[in-house]
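Note that this is a trimmed complex: some chains were dropped, and none of the rest were shifted.
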Amino acid sequence: MSSTNLDKVTKILSEVRNKVPLVHCITNYVTINDCANILLAYGASPAMCEAYDEVFDFVKLSSALYINLGTLNKEQEQAMILASTSAKIHNVPVILDPVACAASVKKIQVINRISQVGKIDVIKGNIGEIKSLAGQSANVRGVDSIDSGEGALESCIALSKKCSCVVAATGKKDFISDGRKSAIIENGTEMFTKITGSGCMLGALCGAACGASEDKFSAVVSAILSMNIAGEEAVKAANAPGSFRVKLMDCIYQLNEEKLKEGAKITWK
Amino acid sequence: MSSTNLDKVTKILSEVRNKVPLVHCITNYVTINDCANILLAYGASPAMCEAYDEVFDFVKLSSALYINLGTLNKEQEQAMILASTSAKIHNVPVILDPVACAASVKKIQVINRISQVGKIDVIKGNIGEIKSLAGQSANVRGVDSIDSGEGALESCIALSKKCSCVVAATGKKDFISDGRKSAIIENGTEMFTKITGSGCMLGALCGAACGASEDKFSAVVSAILSMNIAGEEAVKAANAPGSFRVKLMDCIYQLNEEKLKEGAKITWK
């Protein structure tokens, strides 16, 4: 059973590379370059289009839409909402990254609007963000969650049922649920917290995986596992953040199904 | 004859370093950092000014204006058009990078407006973009051209005559024409397609070269050759995209006329 699950998950890496999904990202300017580069390294194709006049048509061409609420300027806000309606009309999967939603009323409003006029297939946030969206109290500081994983799986399941989508909460451990089945991943490295954009890059990878596979739950597990295994490899070669970032891209590029299978520490629920 | 051509081309690298042209860039947020850094590594000086209230005056101080249509938000759109009028008035060469123009009506409108109220000295795009602007059918996918080079030189020549400017179409081979004379460059590396921003960085370098030399055709050939030779050197030292990007900057910085001359694979037409 769990071996079958793992097979499904690792196979998605090859599906990304075969299908080269076009991932339309509307994302913050802090890590927009990292997101585009990691998509290329993963085998996908990035489209970082955010002009209000262009997003509707661009989503139509895309395999997935990744919406990251990091820097939420007015034109981005309008573009996100419009893009999500295009995704609904054209049946394009939407991955939402609710960056810092626990610290901002505005972000909750935008999430509600997207869910109202568009759609959301995956919510991927840190544990603090997911707990907050699930209506539980969370321990956050600026954009960072300093929450322990306790109760995180329950929050994923609750939010997943509430929004009828796959939910992933990342932290020291990562929790993924589609409301019925769940997974806990214990791979990764502390070094992810020493660079900016680990979460954003992961969100982009979730977009690529969901753009390559209909099985959203396995796709999200696959993207998170890929990021974590690459991170583990990178930190072995580079134990300081500047070098780690460089190596991380190399390791994503050099990833293969065998490395995922050998390294995976997943508990299925 | 062709040796004289190559001399003209390689000499422009030294002219950039002697004159340190100030290259005003209005460019997308994905690779804006890469563009600024590669200009510095090349020996030029970047000015990434895009505020509507500032561009007109800033262009006046600049040696060249690089306009990249990647992320085309409303303020950028207005700033690009205004900056191009300033370039016309102040006789500053304009390099246009029509990113993803084949996939967006909006971008064609902006290009037309720039050409109407401002001016364009160089159009540098991938083969799909150039074919599309030349009115030929092109094979594109998102921002990437997946077009073979067939017919690319003809497209360059046609577009060049239509717009009275130098046109460069990049791909596995690169094609440059000013409508009368043309060049085909067969340097470079596949690794350019594994990172984001190769095209944008090249556009910025074209700005620097045109800011240092009156001979726009040779300047564009020189910039493309420089990028390609540096890429060939970089990939020898770093065969994965994270490390390659780092090494590419180093190799641009360490480039010299001899390396360009020895490595050049140019066919003159």
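Note that the chains take the letters A and B in the order they are written out, and that residue 1 is the start of every chain.
The criterion applied here is as follows: a contact is a pair of C-beta atoms (placed from the backbone, for glycine too) under 8 Å apart; a residue touches a chain by one contact, two chains touch by 3 or more.
Since the structure is predicted, the reported quantities are computational estimates derived from the model, not experimental observations.
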Size of the entire homomeric complex in copies, 2 being in place: 3
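Definition applied: only the chains that are shown with their structure count from here on.
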Mean-CA-position distance for subunit B and subunit A (Å): 33
Subunit B contact footprint on subunit A (complex, rising order): 22, 29, 32-33, 36-37, 40-41, 45-54, 57-58, 61-62, 75, 245-250, 253-254
Residue ranges of subunit B touching subunit A (in the complex, touch as defined): 28-31, 33-34, 70-74, 77, 100, 103-107, 141-144, 193-197, 240-243, 245-246
